[in-house]
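What follows is a structure written as structure tokens; I'll ask about it next.
Only one protein chain is missing from this complex, and each of the others stays in its spot.
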Amino acid sequence: MSKVHVSTIINDDTVEFLCESEQTLLDVLRDDLRLTGSKEGCASGDCGACSVIMDGRLVCACLLLAAEAEGSTIETIEGMANGSDLHPLQQQFLDHAALQCGVCTPGFLIAAKALLDRNPDPTETEVRYWLAGNLCRCTGYDKIVRAVLDTAAETRN
Amino acid sequence: MSTHGVGASVLRKEDDRYLRGRGEFVGDIQLAGTRHVAFLRSPVAHGYLRNASIPNECRQQVFVADDLAAVAPIRAHSTLPGFKSSDQPVLASGKVRHVGELIAMCVADTRAEAEDIVDAIGVEIEELPVLSDMLAAREAGAPLVHEEWGDNVFLTTDFEQDLDPIIARAAASVTRTIRTARQSMSPLEGRGVLARWDSRLEQLVVYTSTQQPHIVRTGLSECLGIEHARIRVVAPDVGGGFGYKGILLPEEICLAWAAIKLGHPLKWLEDRRENLIASSNCREHHYTITVYGDANGKLLAIDAEATVDAGAYSSYPFSACLEAAQVVSILPGVYDLEGYRCRTYAVATNKPPILPYRGVARCGVCTALELMVDALARELAIEPTEVRFQSLIGPEQMPFNNITSKHFDSGDYPESLRQVIDTIDLDSIRSRQQRGEADGRRIGIGFAMYTEQGAHGTTVYANWGIPMVPGHEQCTARLTPDGGLELRIGAHSHGQGLETTLAQVAHEVLGIPLEQTRLIHGDTAITPYSTGTWGSRSMVMSGGAVACACDELARRVLRIGANLLQCPVEAVRLKDGAVQGAAGSIQLAEISRTWYLKPQELDTEADPAGLEVTAGYKPEQDSGTFSYATHAAVIAVDPLTGEIELLDYVIAEDGGVLVNPMIVDGQILGGLAQGIGTALFEEMVYSTDGQPQASTLSEYLLPGPTEVPDAQIIHLETPSPYTRFGVKGIGEGGCIAPPAAITNAINDALRAIGVELSVLPVTPRRIVEAVAAASDSSLGKVTT
Partner (left out) sequence: MKPVDFDYEQAKSVDEAITLLTQSADALILAGGQTLGPMLNLRLVQPELLVDITRIDELVRVEASTTHVTIGACVSHAAVEDRRIADLGHDFLARVAGGIGYRAVRNRGTLGGSVANADPAADWVSCFAALDAEILVSGQSGQRIVKIDDFLVGAMETTIGTGELINGIRMPRLGASVRCGYAKISRKPGEFADAIAAIVHDPDRGCCRVVVGATDGLPLLLDNDALGLGPAVALPAVLDPGPVRDHLAWHMPVPDLYRLNVQCAVLQRALADAHAFPS
């Protein structure tokens, strides 16, 4: 079928690409743009491993066609650090050992960033409910939650 | 304890790349010219494969069993008496034996196009009656999964003992039937294979998401008939294993074969549907179990029959024998029994082959035994913790040979129970139960204890007689010209944090900064042979090997340092990353640079062996370390809706000396989440015609951030007398006890209304039905 031309801004860079109609945004990010930090964990919107931020909103890249990203601004995990300086969330994840195998980590970081961008002072319950769309099989979530709460506290000070 | 050695909670070295999204998992690796594979998988659970009609236009892109006729089937035999072998063809031939079994490999430029080809193939299967229930599969006259066997039993294992004298003097006995569900390990990253033929090195290169790269290499060699030296297996970053990736896959063999035949790289990534449908494969147990106790509540004896659903084939290398045979030897748990009788059946069914999920049989046996402890306590009208205190092996008995000759190395089981009772405040829960809840819910508290064999070694595995027996574990340690340290191990780290903790072990010996230490793992070309990462063995085995290799490096460094300082080697010592003596001090980096770049400065006394050492290690007593814990859960249950809330959770664990307590906490908390999944959520249901009922993660429910409570972890630390630094394996423990602790808590809450659950997962539906049955029943107590 015919290719689609898409113009986006990804991590502050202007990016144009050609894609098939049926390619998801996740496929294009990973396979064509070599941004492999976002992962496929389920292809059904249940695990959050593919989380990206599109036009300021948390979304699952596996449930978006790349074509739907026309004209959008996208943030992926690759854009989260500031050069060699880790984003505060990333630093707190490191300090808390909030990751083990690392596959779910980009999704959690993006989802947590989306939370703190919207609500800089969440309760633990709010953090857990916001992150309910992200699954981890390794950590049991506790250290992730602590890291997010500590980031919020640190940012407020 | 130094700030960066054994015992330090240092931050993980491996985290930076994962935090930035720069981890490199199989799916992230791109090689030029790669084509993609999709598999046609059996849509039915049991049948004769009559025909696969492949459209002419894609015939060259489809491979079936006949094309791979020269490839040997996967065969994982056990020499345990009576074990029946199953040949698992790499692509189905003659018969299909489970939904999802591979029938054809389809190759195309994209995965989507490969799936188009799959969809275009017509498959004719003459369906046969399906064995979807292991108990039915055991019955005489049942249809046969492997026709040449005569029955459907891979293996029967026995521990026989005359229990009549004990039964005669027992004050009480309780008998129950307990079932645990089939689960899917569901790591966030599925399996994945990228295979290519390296024509420069004349070598097959297989990137695969595995826990055991060297074992995969051996398996590929056997099935493809290619010598080891022409095979290189690389486990890059791996997104969780839990036993799911301790296997030689038919997919690995297919892609390796095709990479050689077609001359270009081939990639297959397991998607979530394949993961759930074709591979759901662990933990389905059935117990009929009786325990006998004296009037004080001391456990005297256990009499049990257990059945394990092993699936259609014996997977390589762990085989279909392991889980069921293991039940027999570990069911006694933490208790000092006088009598024990147990028979287990590993049964073949039309389901995917079983694999050892974290904890292996221990999760099932802990569930069974700890539920029985509480049942016995209720029978005797005493506290379940009292039965435990009466029955536990005491610290003064350590090291202890239990009734099945398991050698427990060290531990204080009663102390861990005491600390949990105090911390969770059992008394206050009992008071609260007396008061009742305004909202009509019922509160319950449950305990569970286990001891976890880890790093069990040569003798144990030789007895299983499976294709893999661990021996001495190796580490190659090398100093670089600039004083850095490279550690090469054959095991693999996929969440355990070994890139950090093994550097800590090395630091304990050599004092080299962690930033200058690098762990190399996963690549068979550059690491020593190892059976891999499983059975909580890595810190004991690879850690011991790292320490041994560093010990020898230290000796060599001291000799060179003494040489350069012109003094006897007895007069120098290694401290703070330098060789220090009365005559002066030389940094390790300087010694290293001299050895590699300025050998003229060394006199003829210098040891020519150099600064690269391969050392082997295993504990003298290699029957395994035994970490252990007590878990306690407080729950609230709504008898009307069956909803469960976890109110409190306390763990007192003893993993021996902890190399990195922060990482250990992570392992325990992760295990707890998996245990909650086992207890309350996870069940891969099969229909009577062998169809798995869940194909997405909205049907197979994994615990999320809202399902796991804040848990408190208390650390006890009883060193193992047998291992380097006194470490023990701890990776599996966290998931072993939660199902029993939580189920015991639910049963504690509902006992007053005559309900006792004994089927996992304990779902709201099961609770509601049990409550109704209890109130309908005139007998009072009903078990469901």
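We just call them A and B in the order they show up, numbering each chain from 1.
Definition applied: a contact is a pair of C-beta atoms (placed from the backbone, for glycine too) under 8 Å apart; a residue touches a chain by one contact, two chains touch by 3 or more.
As the structure is a prediction and not an experimental result, all values here were calculated from the model.
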**OP:** With touch as defined up top, name the shown chains that contact the chain not shown.
**Re:** A, B
Original post:
Among the options A:Ile10, A:Leu33, A:Cys60 or A:Leu86, which residue touches the chain absent from this view?
Top reply: A:Cys60
Original post:
Which listed residue (A:Ile10, A:Val28, A:Ala43 or A:Ala147) would be found touching the missing chain in the intact complex?
Top reply: A:Ala43
Subject >> Identified contact with the non-displayed chain, of B:Gly522, B:Gly690 or B:Gly704 >> reply: B:Gly704
Original post:
Given the contact definition stated above, which residue among B:Gly497, B:Gly642, B:Gly666 or B:Gly690 touches the chain not shown here?
Top reply: B:Gly642
Original post:
In the full complex, which residues of chain A touch the absent chain?
Top reply: 1-2, 4, 20-22, 24, 27, 43-45, 48, 51, 57-60, 62-65, 67-68, 70, 111, 114, 129-130, 132-133
Subject >> Residue ranges of chain B at the interface with the undisplayed chain >> reply: 110-112, 115-116, 119, 271-273, 638, 640-643, 681, 695-696, 698, 701, 704, 706-707, 763-765, 768-769, 772
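Quick note on the criterion: only the chains that are shown with their structure count from here on.
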Subject >> Chain centre separation in whole Å, for chain B relative to chain A (CA means) >> reply: 29
Original post:
Which positions of chain B touch chain A when the two form their complex?
Top reply: 11-12, 14-25, 27-28, 30, 112, 185-189, 237-240, 242, 269, 271-272, 494-497, 662-663, 665-674, 696-698, 702, 704-706, 708, 710-711, 734
Subject >> Residue numbers on chain A that touch chain B, as the complex places them >> reply: 22, 30-31, 34-44, 46-47, 49, 76-78, 80-81, 86, 90, 93-95, 97, 99-106, 109, 127-129, 131-145
